[in-house]
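With one protein chain held back, the other chains of the complex are shown just where they sit.
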Amino acid sequence: MVVQEGELILICLDDESTYLVRAETNRRLETHYGVIELGQLVGRPWGMRLKLRGGEAYVLRPTIEDMVMKVERRTNIVYPKDIGYLLLVLGVHCGSRVLEIGTGSGALTAALAFAVAPTGRVYSYDVRQEHLDQARRNLERFGLLQYVDLKCKAIGQPVEEEQVDAVVLDIPTPWDEIGTVRRCLVAGGRLASLNPTFNQIEQFAERLRQSGFTLIKAMEIVVRPLVVRPGATRPAQQIIAHTEFLLTAAFLNPESVEVNRG
Amino acid sequence: MVVQEGELILICLDDESTYLVRAETNRRLETHYGVIELGQLVGRPWGMRLKLRGGEAYVLRPTIEDMVMKVERRTNIVYPKDIGYLLLVLGVHCGSRVLEIGTGSGALTAALAFAVAPTGRVYSYDVRQEHLDQARRNLERFGLLQYVDLKCKAIGQPVEEEQVDAVVLDIPTPWDEIGTVRRCLVAGGRLASLNPTFNQIEQFAERLRQSGFTLIKAMEIVVRPLVVRPGATRPAQQIIAHTEFLLTAAFLNPESVEVNRG
Amino acid sequence: MVVQEGELILICLDDESTYLVRAETNRRLETHYGVIELGQLVGRPWGMRLKLRGGEAYVLRPTIEDMVMKVERRTNIVYPKDIGYLLLVLGVHCGSRVLEIGTGSGALTAALAFAVAPTGRVYSYDVRQEHLDQARRNLERFGLLQYVDLKCKAIGQPVEEEQVDAVVLDIPTPWDEIGTVRRCLVAGGRLASLNPTFNQIEQFAERLRQSGFTLIKAMEIVVRPLVVRPGATRPAQQIIAHTEFLLTAAFLNPESVEVNRG
Partner (left out) sequence: MVVQEGELILICLDDESTYLVRAETNRRLETHYGVIELGQLVGRPWGMRLKLRGGEAYVLRPTIEDMVMKVERRTNIVYPKDIGYLLLVLGVHCGSRVLEIGTGSGALTAALAFAVAPTGRVYSYDVRQEHLDQARRNLERFGLLQYVDLKCKAIGQPVEEEQVDAVVLDIPTPWDEIGTVRRCLVAGGRLASLNPTFNQIEQFAERLRQSGFTLIKAMEIVVRPLVVRPGATRPAQQIIAHTEFLLTAAFLNPESVEVNRG
């Protein structure tokens, strides 16, 4: 298995710095270990080693996690620790139709697209056209744009989609989209929201309770890297301890007749 | 959209206890809120409410996270917080071919199967036939068995598969399978291991470094639930703070000629 | 150094269960390892081993941490992780005069008394006489009552003390005591509050900012025990992750003329 012209590759230096680039003729990557002529990698095997002036480099297949961490951005990205959990809780997979409100830089959009491809679809809305433009560039670079519709809308304005399998909200006032979610989420389906402050989580949870949602759960996910050295292993000293809280909920059928049981 | 005969459903009481059951005629679920005749749910809408003696219950579409948390088990399960992250780091998705060594109760196997379906495949090995039997029952219940091969093998014994896209190890001595991984993982592909002690992580990381792997990273993922009450929101008091450490690595091409660059 | 009649001792079984008792003639301690005649320990050396039917027991000198963890209580105690930090931030030591509002079971009161003894004093107020009674019994048992004044007062009612060196609040509505603090805390001195919800911390911080306090800091302190086994060391699985948030602040001089400088 060899690298193809134009393929996305992850260059990894042995000091753990990484670069997500395209293997294209006449293109070069400048690193602090030296320059790499990217065209010369075409036709050569994945996993190859490169000897550079400053040390070794490796050519790896990028994963969706690498892509998420390398989106070009103006906004905070959603982190893999949160995305991975959301995908499971939302039950997103091949064929799912997912609504995202708050495209941002498109990091979460890319992960959703990767999960629903090739037969599903992501409908992603943002209030700012410049966010959508940047997300489009990121998705195009990752080869995932074909699974995504990017659209502009104001907060609270309705969406065109109906009966979507799951909804993700990544906006400061998620309660302003409860009406939207009620109109387009399949009954019994799941919703998730990402918000940095306690206050947003508290307010959104309360509004969801009053609006026909159940299984409302909130949490934060903390990743603690280990520094692994033979005979001297310890938790990392400085970490990113907080990004956003996650809130997940399930949508009850608004038209459901209640059934009396034992 | 209504519940079909035989479909898997999640019954959720309003005290947040949940039951994963099948909507089958002549089957009943006993809960501390009262009895639910499951056959009577067939043909009725998803997301419906049930009035029980003890309170309300709701009928939700189960997600893969619900399934993972409800596997029948003799062993510790792998938790959603870890599974979600692993799926991203391994880049597992529709069509992937994944090797798992250490089937256990099949919780991770189920999540892998859900992610690679319908066109991919999970090859899952365990040393104990009784683990495989239990995993088979869990996968069958979730409708995911068709995407999985379950096989018995001793630790260190080779596997039949070649050129798999990703490998997950969930065994106490992952270093005993480095040879296996080298033979069957695609060059430039990713490996992950789950282990509870720092000693295992330290030993495995060192052995991987000596065996042609790079981007070796170890971490733990901690979920901190929030208790959300209007005007009185706080982190949960008692939590599960540690399950397993995660180790991830990328496999270098063992036959790669080194290329000299700048 | 031998155990004296009537001295407080910590009996520690080799399974890590502990008992805080008095070495008194004709008194016996029943444990799941067997019965210990406490009078027979008098005149024998500290650190001695006892062979019981169920295993070994040890006779240790109790520390203030042992006492704090063994208070008899109806309320939540303040934990050593929080107490230790508070003592440092408040600068409490031998000779300090400290005001505590919210005596509770007296765990924190005991630690404060231990820190200010023998020349300082703790003035501790509670709204409920039964709390004060229980705190009195705990302090008496630990030999610390002589350093403490226990008094009953309603929230917001003034205290008799003036110019105390530090103030600790352990009540649900600490903002109701800002006036009290302003009247009795020495200018430039420190205040600390313990509260379980972020809402309380947010409200109190805001009120302090408006009331002439500075250096307002809030945090939580999490203790993660390690399970240490040769070759198999890992973080503890289940932990108490949250007890209370801590808020600390410094009191500015309400009468201070501002000085103009560069």
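Going by the order they are written in, the chains are A, B and C; count residues from 1 in each one.
One rule holds for everything that comes next: a residue touches a chain if its C-beta (ideal position, glycine included) is under 8 Å from a C-beta of that chain, and two chains touch if they have at least 3 such contacts.
Because the structure is predicted, anything quoted here is derived from the model rather than measured.
K.L.:
Pick from A:Ser17, A:Gln157 or A:Thr197: which residue touches the chain that isn't shown?
P.N.:
A:Thr197
K.L.:
For chain C, which residues reach the chain that was dropped from this view?
P.N.:
That gives, for chain C, the contact residues 1, 12, 14, 16, 18, 34-37, 40-41, 44-53, 57-65, 68, 80-81, 83-91, 93-94, 111, 114-115, 117-119, 163, 186-190, 198, 201-202, 205-206, 214-226, 228-231, 233, 245, 250-253, 255-262.
K.L.:
Since one chain has been left out of the picture, which residues of chain A touch it in the full complex?
P.N.:
196-199, 220, 224, 231-243, 245
Keep this in mind: only the chains that are shown with their structure count from here on.
K.L.:
Measure off the straight-line distance from the CA centroid of chain A to the CA centroid of chain C, and report it in whole Å.
P.N.:
Chain centres of chain A and chain C, defined by C-alpha means, are spaced 45 Å apart.
K.L.:
Measuring centre to centre with CA averages, how many angstrom lie between chain A and chain B?
P.N.:
Taking the average C-alpha coordinate of chain A and of chain B, the gap between them is 19 Å.
K.L.:
Spell out, as numbers or ranges, the residues of chain A touching 2 or more other chains.
P.N.:
Those would be 198, 202.
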